[in-house]
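Working notes, structure below.
Excluded from the complex is one protein chain; the other protein chains are retained at their positions.
Up next, chain A:
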Amino acid sequence: MGIARGVIITALFGFVLLVLIPIYVPRPSFIPGFAPPPDMWPRTVSIIGMVLGLLLLGLSFSKKTQAIADPEDAGSIRGDTPLPTLLLRFGWSVLAFALFVAAVSLLGFLLASILLLVAMLVLTGYWRNRWVALIVAVALPLLLYLFFSSALNTRFPTGSLLRALGV
């Protein structure tokens, strides 16, 4: 776990330093006075991050120093559940988030929230209490929608599909 973590952290900061900063942090052609350029700070932080990642990686190779780099075995968090099952559950959750974002423009914020809540209640296993779950899934977003739109004047997206249907 320690080695993988060290590699990922080094790679992440390395990617920012070598790929993202040259593309997305352009240096202005003229910098007044002695003001440091805009890429100075992200570069500094990325370099420090890379060094820390390499340090974690190096410390993970020796059993004596591993305890400093990896004091709590993050692998133990997983328990006995097979990794594919965990990945599948995680994948479903991320898919639900992505579908929610996509559905807002189509179905509107309220309906998309109700569907996301139903999906999450299924994924957490609470859907066993179907009636309570269903009432919560419909009533909570509806109440929040009414509160925010009337009391705070928030204008939630209504959704193109519902607009086309004249709802």
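Note that in this section a residue touches a chain if its C-beta (ideal position, glycine included) is under 8 Å from a C-beta of that chain, and two chains touch if they have at least 3 such contacts; residues count from 1.
Rule of thumb we're sticking to: contacts and distances are computed from a predicted model.
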Which of "4-hydroxybutyryl-CoA dehydratase", "C4-dicarboxylate ABC transporter permease", "ATP-dependent DNA helicase RecQ" or "ABC-type sugar transport system, periplasmic component" matches, in UniProt, the chain that is not displayed: "C4-dicarboxylate ABC transporter permease"
Footprint left on chain A by the chain that the document does not show: 5, 8-9, 13, 16, 20, 24-26, 28, 31, 33-36, 38-42, 45-46, 48-49, 52-53, 55-56, 59, 64-65, 67-72, 74, 77-81, 86, 89-90, 92-94, 97, 100-101, 104-105, 109, 113, 116-117, 120-121, 123-126, 129, 132-133, 136, 140-141, 144-145, 148, 152, 154-157
